[in-house]
Every structure is written in structure tokens, then in C-alpha cells.
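With one protein chain removed, the remaining protein chains of the complex are shown where they sit.
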Amino acid sequence: MPDDFEPRIVAFFCNWCTYLAADLAGTSRIKYLPNAEVVRVMCSGRVDVQFVLKAFAKGADGVLIGGCHPGDCHYQEGNYKALRRYRLLRRLLRQMGIEDERLRLEWISAAEGDRVRVVIDEMVATLKRLGPLRKAEEERAHLTEVA
Amino acid sequence: MKPKVAFYWCASCGGCEEAVLDLAEGVLNVVAAVDIVFWPVALDFKEKDISAMDDGSIAISFINGAVRTSHQLEMARLLRRKSKLVVAFGACAQLGGIPGLANLTTAAGILAEVYGDAGTPELQFRDDGHALTLPKLFDSVFALDRAIPVDYYVPGCPPSPKIVSDMFQALLDEPLPEPGAVLAPDHAMCDECPRRDTRPQELKLDRFYRVQERMLDMDRCILAQGLPCLGPATRAGCGSRCIAGNMPCTGCFGPTSHMRDYGGKALCSIASVIEGNETAQIDRVFEGIVDPVGTFYRYSLPSSFLERKRLE
Amino acid sequence: METATIPVEKRRITIDPVTRLEGHGKIEIFLNEKGQVDRAYFQVPELRGFEKFAQGRPAESMPQITSRICGVCPTAHHMASTKALDRLYQVEPPPAARKIRELVYSTFMVEDHTLHFYFLGGPDFVVGPQAPAAERNILGVIARVGVETGRKVIAMRRKLRDLVALAAGKAIHPVFGVPGGVSRPLAREDVEQFRLVAAEAVEFAQFTRGLFEKLVLGNGQYVDLIKSGLFTHRTYYMGMVDERNLLNFYDGALRVVAPDGHQWARFDPADYAQYIDEHVEPWSYMKFCFLKGVGWQGFTDGPESGVYCVAPLARLNAAEGMATPLAEEAYLQYCGVLGKPVHHTLANHWARLVELLYAAERMKELAEDPEIADPHVRTLPTAVPREGIGVVEAPRGTLIHHYQTDQRGLIARCNLIVATQNNAARISMGVEKAARGLVDASHVDDGILNMVEMAFRAYDPCLGCATHALPGSMPLLLRVCGPHGNVLHVLRRDANGSIRRE
Partner (left out) sequence: MSDRNGAVRIGVYTCHCGANIAATVDVKALAEFAALLPNVVLSRDYKYMCSSPGQDLIRQDIRDHQLNRIVVASCSPHLHEHTFRTALKVGGLNPFYFHMVNIREQASWVHENKAQATRKAKDLVCAAVRRVAFHQPLERGRVAIHPDVLVVGGGIAGIHAALTLANAGKHVFLVEREATIGGHMAKFDKTFPTLDCAACILTPKMSAVRSHPNITLWTYSEVTKVDGYVGNYKVTVLRHPRYVDEDLCSGCLECLEACVCKQAKVPDDFNLGLSKRKPIYIPFPQAVPQVPVVDPETCIQFKSGKCKTTCIAACGDRHAINLRAEAKVEQIEVGTAILATGFQTFDARRTPYYGFGKYPNVYTALEVERLVNASGPTAGEVVLRDGRLPRTVGIVHCVGSRDENTHRWCSRVCCMYSLKLAHLIKERTGAEVFNFYIDMRTPGKGFEEFYQKLLNERVHFIRGRVAEVTDWVFDASEEGKLVIRVEDTLAGFVRRIPVDMVVLATGLEPRADAPEVRRLFNISCASEGFFLERHPKLAPVNTFTDGIFLAGCCQAPKDIPDTVAQAGAAAAEALALIDAGYVETEPNTAHVMEEQCCGCKTCISMCPYHAVSFIEDIHKSRVNEVLCKGCGTCVAACPSGAIRQNLFEDDEIFAEIEGVLSNA
């Protein structure tokens, strides 16, 4: 794996907790690694499994889903729906050769600006250890056998 | 003069040709209406034989089966060039089909498994001077439209007789359907399921069963009985034959036009109707789904976003 | 693409593609300097790897997954797989379930044998091997036997397939097989339909037999052709028999007879691995089965060669008779004309009609069995799964499914021996022999090509259907090359059957 490997993370943050936490991290000038890019959804319950798969297919090395703490969902229980889907999806990804650590579900409340830093920095470190999801050359090579 | 049509198979089982024969008396009408220039086997595949035909001289090529070898790829390209319309006929051509599960492994993996240490066939072999060749086995199975542009899709493993006859209707008469259309209803199969009204509004499953783990009522929603039935996520048009057989839908008719990754969407919805707010409890509920990929991508792995298992 | 570009350093004739179970088949005929056949190869250039991707799948999904090996005989795979699951979970299906399975299976056999006789193999005789290719197909058959009969055949097939669908969910890729039984019982009205159609089927089988007598046995030429040395190999034969050594498609023991007709082995299908081994040739994706005890001596026949075959001819050789009256009668007539054991490959067509009759009669028996409508059709398994072997007689011969699983019943190993593999060696020999006898560089025509084809079509290699289905002939290209690969002349038989020299 190249030493200069910079993991790409797509982060789906819920509007009311985790996205606000990221805002708080910003206003608090907390510094964290620039590898995660946020897609805002109203609730972690909106995160369709298809989104996660799309992100992995399009080159994400990791996907992060951020929602409200259990019991705190702005929409009462959307985060539980997210949790249920995440648990099954993890097993499917495992079968597809994608390690558990590449998909992370985190409860981060609007007050936990620093948690955003901790989670993203941790995840980047983990992904650097794991290396790129797609070893570009051979993967493309075979997928383009028909191209 | 009657339109020239061709039938060709790639990696497939022949069920699709049988599906056409199952038009029974109807076959005779089809034969009367068209001039079939190829049936699944064609002329010797060499370039010069094919180029003998004018490009686009075939009105419609019905291609079933996924693309798995260099040889099938070549043939698919050839037919594309020679045909005005190409129809991906059946689940394998449309989605990759069950042979697409081979995308959980590689060509090397398959050869090793099948031949073990008995030695593997070689692509080019000389037997006392006789040169024999075998086509290359790709690492991945591909849905037809990854290999060539496809004009229409006919879903099903196999397509149901109604779908097949409707298809001939639709393609042999003007006006043609929307380009890229899947020639089947664009809503999910639940709608035509004889048991649809027995699905409760508040479904919260506390476990999933495997078929050998419970007797199934003949008249109750199968998902409500705890078996992952994919009817809610699967395109209609099959005549709910599996349900009639008292077995869950496994999704051979593939996605509706509003889904992008069949397995992902199906998983997303199945996982939404369970009990449990704690990880441990949730995992217990899912224990009954022992093979997520085989369950949700049984017919569609090559056409999924990820297309195949990651190469180690 | 490789096949298009490799240089030919010897004279060759390529018949590509012919087809078999897993996709396409290809015949390569090499001529020597004198223009005589030097060597012929029957190649299978494709592989889908079910054995591999079965791994990790739950065993209970195998009946539906493996049926996709073949859409012509999915019921055979479905049934072999379901029986493997019974063994895997050590569970005995209730009597009704067992009978429903065999009823559906018999129905399927009637349908499939009908398909082959009228649509595929039959035309060779009904219409005639020398007839123009354009007529040698179902339409030709209809022309010959009359539209009424044609409609009758098509209608019969439809009714039979509708019945399979009724009981099994789908005719193509059934779903009803579960470990310890079937997914749904038969309602009284379902049984009634089976009864009606079964009666018709017996009649139809008799009718077909009559047709064969009239068209084939009535024609000395055909009988000679059947008996001709060109299509004769003295090999071993394998088939499934019941406790009285009478033929059975669904269950029983496997019996192997030697070229001289004596029993060489009789064993529980679960022990197949002790008797059958697979040989790999580097020029084909298909594995060639042979008898372990005898050993692989290459593509040759006789008692010293482990080459054996399956399918109707072999089954009738391996069995000592038929379990139903009309079939037994037909069987005796067959042996009367051809003796026993029968080594003539083309006799497969006749043997198939004897089996057709048996299947129809068996269907009738089961449909009339009062127990068949018993609602109790499943036993839920309790044992921990480990290993299971399921065997049935598919239309094209013995079919073996062998699974090993982990504790949760996820497939760890899967071995499949399909009918055509058992026949592979003999098919290759047949093709080569026919080629040697018929082909020579100076004289090659459509009839000869078809004779070569007949050598393998007789086995009805699964999906051979495609080589013959509407509108008829398998288009062929035959190229006779001079030294250094220069083309001497090319004979092309187009899809419409017309022959052109180029």
C-alpha cells in the first residue's frame, strides 16, 4: 500500500445531532483530519443501504453514519432503524470482502463537537491500516474485461 | 418480409429457451410472425462468417445468459453489431442471474475447486500436434448490459409465459416501448400476491426462520411468517408462482425502476420491519438470515453496485 | 479471440458449437495427409462453477440454485438436491411427500422424453437422417405425422408442464423441495387433474410407441442404421433400480452391468465415490467419468476400459425389467429386436419410448394412490447437518448431488456429477468413430454432418435441445483444410438448412 494513501470517507450525518455536532466542532475550532466528507440527511433513518453501497462502489474507503443517541432521535426512532439496517449490512459487506471497520455507525449528539474529531481521526487511522478498499489496478483490470 | 430475429444464450441454463417453448401452441404463431435466423447456437464464431451479414440486418436479438467467457463476450458484441434491437432475456442477461453468484469467487477459484489437483484445462493445448483451444473464463460474471448496449430487458428466471407473449406483442408491433424499458409491470410483486391482504400493517419480526425451521401456512403472508420473502422489493409479472408453491419470493424478477441496487434496497426494507433496539437483540433476530448475499443478491450480484466480491 | 486466431498446422474440421449441459460443445476433427480422420475431439469450452459458488450458501437453497444448472431438466436437479437435503438433515419425508415428489418427477419424465422424441432426437427417424435439414425438426415431424398429432404433442407437453407448475410452483425451476418433504400438499382437485392427465399420458405414450413402430421399426434401413457398427460401443452401463432390479427414476440402488450384461456392481448411491472417478483432459472443461474398479484406459471400449454410460439405453441394460405392465411389454419387445445388453447408441431413442411409457404408468399409479392427498407433507428436521448425497435418474442419466456443510447447514463442499459427464467419454468415442467412418476430405456433405451429430444427439446431451429446436437444423460449418491450414473447401449448412459450397 502506498504510504501516502489518504482514505476517503463519506459521512452521512443526521441534521439534528451529528451535523450540529460537526457545526459545533467548527465553531469551537476543533481540528480533525480532512478525509471525511459529509452528506446531510434529516435523520439517520433516511440512510438507505443503497447509499452506503454506492459510496463504496464509487471509491469510498470507509462510510460513517452519524445519528442521535438512542432515545434522543429528533424523529423518535429513526436511529434504531439505522442501527437495524447497519447490523445486517455489516454481515453482507463481510461476505463481499469489506471489513467491519470500513462502515461505522456512531451516535453523536449536538453537544459532542469533540466526538466528531475523535471518531473521524480514529477512522482515518484504521483505514490507513486497512489500506484502500479497491486495489485500483487489478480491480479495474478485471471489471473492464468487458469494457 | 418477416423480421429476422435471433436467439442466443451466454452463460445460462436453457430455461429461457424452454420459457419460449412454453408458449406451447403460441410458439407456432411466433414462428409464423418472424424469420428466426439463429437459435442459441449460431454459425462458427469467426469474424469473417459474421461480417458476411450486413450490420443491423437482424431486427431483434434475444440474448439470455450472463457473460462469463471471452467467447460469449465476442458473440454478444457480434450480435449487437448485427442487430437493430438487443433484448436481454431473462434474469441472467438482465442482472447476472444465479451464475452471477460466481462473483463471490474468481476463475482460479472455480478451476481449483472443480479440478482440484487433477490438473486444470489449458486455454491452448497441443495433442500430438493438434492445436486445441478453450475460451478464457473471466474472473467475473457480467450482466449483458455491462458487455454491450441493451435496448430492452425481460425479467425472470425464467420469464413467465405471460411476460414472454407480452414481449413478442410489444416488440413486433409499433410503437416500440421506451428504450431501456424492462418489459414488465413497474411495481412490486406484493401487489399481485394472493396473500397480500394478510400482511399486517404493524409488522415487527422477532426472528427470521429458515424454510426447514417452520411449517408455512398456505394462506398467510410469508414475510409475516418470518421468512425473508422478497416480494415487496421484486418487480411484478411472475404470477407469484413461488408463493403459489408456498415458498418465499427470492427475487428473480429483479428491481423496479425506482431501485438502483436490488439487494441493498431489499435488505434495507427487510431490516426495517424487525424488533429490537439493542445490538445483541437485533443480531439475534437476523440469525435466521444465514447468507445475506445469497439471500438478497441471488440473481443480481453482477448488476449490483459492488458487482463482485472484493479481490483479495 | 483465441479460437479465431490459432494457426492450424494440420487439416481440421470444426463443428462449433455443439452444445451440452453447461453451455456449448465443440467438435474438432483432424485429418491426416491422406484426408482420413486422424483424431476427433468433443470439447466442452465452458464452465459456470456451481460447485464453487455453492459454498457458503445455506443447503436449503440448493434445490433452487442447482436447478439453474439446467433449464431443460431443472426438476431432476431440484429433486436430486432435495433428496440430498433429506440425507443431510437425516429426516424421512412423510409418505405423501415422497409420493408427491415421485408423481411430479414422473410427470416431468413424461414431458421431457416427449420433448426429446418429437422436438429433438426423434426427427432423425421420423423425418429421416438424410432428409433436408430444414425438415428435420418439429415442423418436419408435424408435416410427417399430421398437424393433429403435432397439436396433440404440444398440448400434451403443456398439460404436463402445467401439472408440474401446479405442484412444484414452477415448471422451469421448481420450488417445492424442502428437507423432509415438500412445501405444499396436493388438494383433492389437484389430484383430480393429475388423474385425468395421467390417463391421457399413458394413452399418448402408447400412441408414440405405435408411431415409432410404424415409422422406424417398419423401416429396415433405420433398424440397420441403429444396429450399424458406426454407432456401437461395448461399454459398461449404469442405472437406478428398485429392490427387484426393476428400473426406477426417483429412488433405489445404482446397478452397473458389464459389456457382457452381467452385474458388475450394485450399490447405495451414497457410495458412488467408491465406484466412480473423474478424469480430466486438458483440452476440455468437462470431466470424464469412469469406473474406479476398472480404471481409465483412454477413449476406448471393452471390459478393460472403465468407460461407461447412462441414460435410457444404459438404464434398460442395467435393469432387469420394468415395474409397470405396459412398459414391461414394450421392454420385452425392445430386447426381442435388439437383444441385451444393447450396445447401439441410437437405440437410446427406442429405449426412451419404453421409459416414456413407464413414467406415464407410474404417474397414473401415484395419482390414484389415496394417500397422495394427505395434508401431512413435511417432517421438520432436528438433526445437525453434516453430509448428504442425493441421486436420481435424470432423463439423460444418473445425476448425483453431494453436499458437505458446517453445523449451520452452510455448504462447505459440493460435488455434482451430471448425466452428460457419465457419458462424456462414450460421446467423444462415438463422435470420433462416426467421423472416422463417415468423413473424408474428398467427400463431405450435410447428411454426413448430421450423422456425426447423431452420434451425440442420441444421448440427448442436456441442452442438445437447442441444437434442434425451432426452426430446426443446427447450422454447421465444415472446413476441410489442406496442409499448413490452407482451406481446401468449405461446406456451410445455414440455419434454413440450405447447403452451400464456397
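Going in written order, the chains are labelled A, B and C, and every chain counts its residues from 1.
Following the convention adopted for this analysis, a residue touches a chain if its C-beta (ideal position, glycine included) is under 8 Å from a C-beta of that chain, and two chains touch if they have at least 3 such contacts.
Note that this is a predicted model, so its numbers are computed, not measured.
**Q** Taking the complete complex into account, which shown chains does the hidden chain touch?
**A** A, B
**Q** In the complete assembly, which of B:Ile148, B:Ala188 or B:Ala244 touches the absent chain?
**A** In the full complex, the listed residue that touches the missing chain is B:Ala188.
**Q** Counting contacts across the full complex, list the positions on subunit A that touch the omitted chain.
**A** So the residues of subunit A touching the missing chain come out as 8, 10, 16-17, 19-20, 22-23, 25-27, 29-34, 37-43, 45-51, 54-55, 58-60, 71-72, 74-78, 81, 85, 109-112, 117.
**Q** List every residue of subunit B that touches the chain not included in the displayed model.
**A** Residues 186-191, 196, 199-204, 230-236, 255-256, 258-260, 265-266, 268-270, 272-273 of subunit B touch the chain that is not shown.
Throughout what follows, only the chains that are shown with their structure count from here on.
**Q** Of the chains shown, whose Cα centre falls closest to the middle of all protein Cα atoms?
**A** Measuring from the global C-alpha mean, the nearest chain centre belongs to B.
**Q** Distance between subunit A and subunit C based on Cα centroids, please, to the nearest Å.
**A** Computed from C-alpha means, the inter-chain centre distance equals 53 Å.
**Q** Can you work out the whole-Å distance between the CA centroids of subunit B and subunit C?
**A** Roughly 25 Å separates the two chain centres.
**Q** Report the inter-centroid distance (CA atoms only) between subunit A and subunit B in whole Å.
**A** Result: the chain centres lie 32 Å from each other.
**Q** Spell out, as numbers or ranges, the residues of subunit A touching 2 or more other chains.
**A** 95
**Q** Where in subunit C do residues touch at least two different other chains?
**A** Only 56 qualify.
**Q** Please give the residue numbers of subunit C that touch subunit B in the complex, ascending.
**A** Of all residues in subunit C, those touching subunit B are 1-4, 6-10, 12, 14, 16-19, 23-24, 28, 30, 38-39, 41, 43, 45-53, 55-58, 60-61, 64-65, 67-72, 74, 85, 89, 115, 119, 139, 151, 154-155, 157-158, 161, 165, 168-176, 178-180, 183-184, 278-285, 287, 378, 380-381, 408-410, 462-463, 465-467, 469-471, 474-475, 477, 492, 494-495.
**Q** Quick one: in the complex, what on subunit B touches subunit A?
**A** Residue list for subunit B touching subunit A: 67, 73, 104, 138-140, 142, 146-147, 259-261, 263-265, 267-268, 270-272, 274, 276-277, 279, 282-283, 286, 289, 291-293, 296, 304-312.
**Q** So in the complex, the part of subunit A that touches subunit B is made up of which residues?
**A** Per the touch definition, subunit A meets subunit B at residues 48-50, 52-54, 56-57, 70, 77, 80-81, 83-85, 87-89, 91-92, 95-98, 133-135, 138-139, 142-143, 145-147.
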